[in-house]
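Heads up, this is only part of the complex; the chains shown haven't been moved.
Labels A and B are assigned to the chains in the order they are written; within every chain, residues are numbered from 1.
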């Protein structure tokens, strides 16, 4: 099994609903360092898992949709508790949609899966893994 | 599959038994940077894998039991070669006991597994993965 991972980041404001979150129930924010891993059983004819340039651009496009925003005000996220875990899934699902729509090229449809990891600090991170 | 990871550390003295360990047979020590990963198929009603605050406190409690000690003198570890691999298992097993005892809340019993990674330096680390 082969993987390729690219790293990028986004900066957002949000608040979390639920007593379990303590002071994080207040409006605050986070930098998420975002690692996106593409998994594939065999390399393609160029010897790669995915066109890393297009992969990075697509990840960037998803993070631009979310970044420099107050996620509490985003209509698409209404009703979602935007925990680090939940955001990892949102990034992964949006990326899967783009891959399946051909944005990373026809070959990328042979990818086996994705893992998205969001680092919220140097001492805490969360990930979501899904098939493609 | 979702994961959440928290990082902490402990500082211990110990010696290792066996020719394979060379100079590490002498009494020496280590800082272990400890990454604890909680795995779970679906998020709970709050949108999380685990209450990260309680998780961090529980990991801290386990590391306080071991840290700032000479592990060669700990009765509970008598007969154990306290390699990085073995210590990763000890931390994971002690954490599993606490999770199953309800220390992280009733919901944490739905966790699927744990991974504990101990970094002994910037160039070497070991991990132990177990179901819950």
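FYI, contacts are C-beta pairs under 8 Å (C-beta built on N, C-alpha and C of every residue); 3 or more make two chains touch, one makes a residue touch a chain.
Small disclaimer: the values here were computed from a predicted structure and weren't measured.
*Asks:* With 2 chains shown in place, count up the copies in the whole assembly for me.
*Replies:* 6
To be clear about the criterion, only the chains that are shown with their structure count from here on.
*Asks:* Can you list the residues on chain B that touch chain A in the complex?
*Replies:* On the chain B side, the touching residues are 1-8, 43, 46-49, 51-53, 56.
*Asks:* For a test of understanding, state which residues of chain A touch chain B in their complex under the given definition.
*Replies:* 17-18, 20-22, 80-86, 88-89, 122-130
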